[in-house]
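Sharing a structure with you now.
Missing here is one protein chain; the remaining ones are kept as they sit in the complex.
To keep things simple, chains are lettered A and B as they appear, and every chain counts its residues starting from 1.
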Amino acid sequence: MAASTAAEAPAQPTREAHPVLLRLVNDQELTDRLLAPLWTPSPVWKILFAVTGVGTLVLAGAVSYTVATGIGVWGNNIPVAWAYAIINFVWWIGIGHAGTFISAFLLLFQQRWRASINRVAEAMTLFALMNAALFPLLHLGRPWFFYWLIPYPSTMGVWPQFRSALPWDAAAVTAYFIVSLLFWYLGLLPDLASARDRAPGRLRRRIYGVFALGWRGAGRHWHQYQTAYVLLAGLATPLVISVHSIVSLDFSIAQLPGWHSTIFPPYFVVGAIYSGFAMVLVLIIPIRRVFGLGDLITARHLDNMAKLLLAMAWLLIYSYIVEIFIAWYSGDPYERYVHLLFRPSGSYAWLYWVMLFANVGVPQIFWISRARISAPVLFGAGILILLGMWLERFIIIVTSLSHDFLPSSWALYAPTWVDWCILGGSVSFFGLLFLLFLRFVPFISINELKQLTHELRRGSA
Amino acid sequence: MPALFPRSSNTLIRAVLGVGVIAAVGVPALLMVWVRTPPVTGQHDAPRQPVEFSHQLHVKGFRIDCRYCHSTVERTASAGMPSSQTCIPCHNQVWRTGPLFAPVRRSLASGQPIPWVRVNRLPDFVFFNHAIHVSKGVGCETCHGRVDQMARVQQAAPLTMGWCLDCHRNPEPRLRPVSQMTTMGYRPPSLQAQLDEQLARTYHVQRLVTCTACHR
Partner (left out) sequence: MTDDWPGFEEFPAEAELPPDGMSRRRFVQLLGASLALAGLGACMERPRERILPYVTSPPDVEPGTAEWYATSMTLGGYGIGLLVKSREGRPIKIEGNPDHPASLGAAGIYQQASLLQLYDPQRSKRLRQDRKPSDWQSFVSQFAPASLRGRVGQRGEGLHFLLEPTASPLLASLLGRLRDLYPNVSVHLYAPLAYSGQRTAAVTAFGAALMPLYDVRQADVILAVDSDFLGSGPFHLRYARDFAERRRPSSPDGSMSRLYAIEPVPSVTGTSADHRLRARAGDLEGILGAIAAQVILGPSGGPEGLPDAMAAVLDRYRRDERNPGWVPEIARDLAAAGHRSAVVVGESLPPRVHLLGHLVNLALGNIGTTIRYVKRPLIEPETGHDGLATLVEAMQAGAVHTLVMLDANPAYTAPAGLDFRRALGRVGETVSLGLFEDETGRLSQWHLPLAHYLESWDDCRAYDGTAGLVQPLIAPLYGGKTVAQVLGAFLGEGDWSSHDLVRAQWSGHWGKADAPERWNEAVQRGIVSDTAFSPLTPLPRWNDIAAALGPRLNQGAGGMELVFQADPCVYDGRFANNAWLQELPDPMTKLAWDNAALVSPATARRLRVETGDELRLRQGGQQLTIAALVHPGMADEVLGLRLGYGRGSGDESLAEGVGVNAYPLRMSETSYSSPGVTIDATGAHHQLARTQTHWGLEGRPIALHTTLAHYREQPNFAREERGSPLSLYRGPPLGSGDQWAMTIDLSACTGCSACVVACQAENNIPVVGKEGVLRSREMHWLRIDRYFTGDAEDPQVISQPMLCQHCEKAPCEYVCPVEATVHSPDGLNEMVYNRCVGTRFCSNNCPYKVRRFNWFDYNAELAETERMAKNPEVTIRARGVMEKCTFCVQRIRQAQIAAGLEGRELHDGEVRTACQQACPSQAIVFGSLTHPNAEVVRRRAEPRSYTVLHELGTEPRVRYLARLTNPNPALQRERDGG
């Protein structure tokens, strides 16, 4: 909860600073505008689709090569037995947090401005999770036995070990994915219905019709819809906290210097939401531009997002400080070596400092109010923070492993071309999914915007 | 505007959803059942052998003890497969000619071994030792079944790890006096319970469930 309250704090006083919507359009017009992209493909979209498509094929290639040959094709070694796969996993999971946070948290805290961006955020969550789910599977030495992590009555008469974090990991991620999917789909229903009603051509109308599950906008529908929506929101909210807490246990239950730390769960959750917001910004700013949605995604949204970023940044900075302080205070020579010596001055020091710049330095620009509403600044900051958060995971995993207890077994890690292909490929895959989303699904919640306009009218009247 | 969907589509979509839910639960369940069935475990699998040797005839008919052919069962990990020579002491008296015995004669003549087909196969990471099981009062029958009733010998047990563990976790009920080791259709005397414990004590039988007992 630390995350949410802190996130609220800066948002409160400036509530009236910028209007949530620049102008209040009527429902008809709103619907037509927001559904238009579904009927009219743009050349830009086609190009991007081709690019990300190729990237996805690269991913497929690299993955099949890995599965066929063995993960020896990666750079991993002993001591650095975990590397890119786990870094990417944690990174994507983290990004996946913002969606539910925005939808669920902000819904429960009745942040009305969320209406314009929650659908994008939720979709982003799903796609991020789909990417994340790829990696734990892929990084197994024998992926075809992944199901041994699932508790089921096997002919071997043995069960998974529940003291390990990994089976819980699998459970948490799956649960999170399912809930997020339902939440997203439920929110979509009314808009799918509108799409069905407006779609040109019978085929499309039938397709949208099937997914609209016969939504007719009857009072009963709306009533049950509201109940279910709030219910799911309530269900999703604790998951936002639990998932990355459990992911953090993958590290903190180990006794490795740099991993064995009680602050990890909250620290990871904060980091996750932080990177998630960054990703949301990186996505909505181009959308806003391309589809000319300046009046729906307004300075208010940018300003709020920027403030949230700043708040998260400071929570993260706090975690960094505590981590390093405890390392020093504990007097544990191994912790001290990793935190005070190897990370800041060792072989990977330059990555460490880039990370600090991106995660700690960059967001400070949001103390300036003009920066908070400048799309380019926000976009750039978002990119840098995403990079920074990826590096954070690299630092945590690789530096701790490469220089642990016995100097005799110290060794460095270097990625191979396969590692890079998989990383790049997964980003493309994410982009591909997101493009499909923009093309075939109403990517801004029409019905919620309508509600919002109505409320605002009532408010102004 | 004509209706987009016929009335029936409501039922249809409900049905589809229902099936989906059932499949989500049912398919894994079915899989779990399936892997326990003979086609997968190979239980009751009785491959055709190069020699139509009938255990039924030799064990039940002639009362030949298992150890006459599987001679190392009490001493070594493997029970031991009989050499072609082993048949001769009896078969130069009886049945020396005849098509059934021909492969053995050929083997003896050519010096080429008889290519028996393995019936009870354990994976290579399982290190099973006949001698120790036998000496602890586990009879042949316990794992190999009523060989005396098998015209063509077949895999009696599923040979899954779970099956091994059933006994390793609770060996007592499966024990018998070593003297009864090769007996087929062994009937424990009444008061089995006491006998179990007594046997377990005399043979120092342990509940051996540590992994390296079998996996090394």
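Basically, a residue touches a chain if its C-beta (ideal position, glycine included) is under 8 Å from a C-beta of that chain, and two chains touch if they have at least 3 such contacts.
For clarity, every value in this text was computed on a predicted model and none was experimentally measured.
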From the list A:Glu122, A:Glu335 or A:Asp404, which touches the chain that is not on show? A:Asp404
Which listed residue (A:Trp215, A:Tyr229 or A:Tyr337) would be found touching the missing chain in the intact complex? A:Tyr337
Residue by residue, what part of subunit A touches the chain that was omitted? 69-72, 75-79, 81-82, 139-143, 145-146, 148-149, 156, 158-161, 163-167, 250, 253-256, 333-334, 337, 401, 404-411
Subunit B, residues in touch with the chain not shown (by the definition above): 42, 45, 47, 72, 75-78, 80-85, 107-108, 111-118, 121-127, 129, 131-132, 135-136, 204, 210-213, 215-216
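Please note the rule applied: only the chains that are shown with their structure count from here on.
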Separation of mean Cα positions, subunit B and subunit A [Å, integer]: 53
Given the complex, residues on subunit A that touch subunit B span 152-158, 196, 202, 205-206, 209-210, 213-214
Write out the stretch or stretches of subunit B touching subunit A in their complex. 4-5, 10, 13, 28, 32, 35-36, 41, 158, 160-162, 165-166
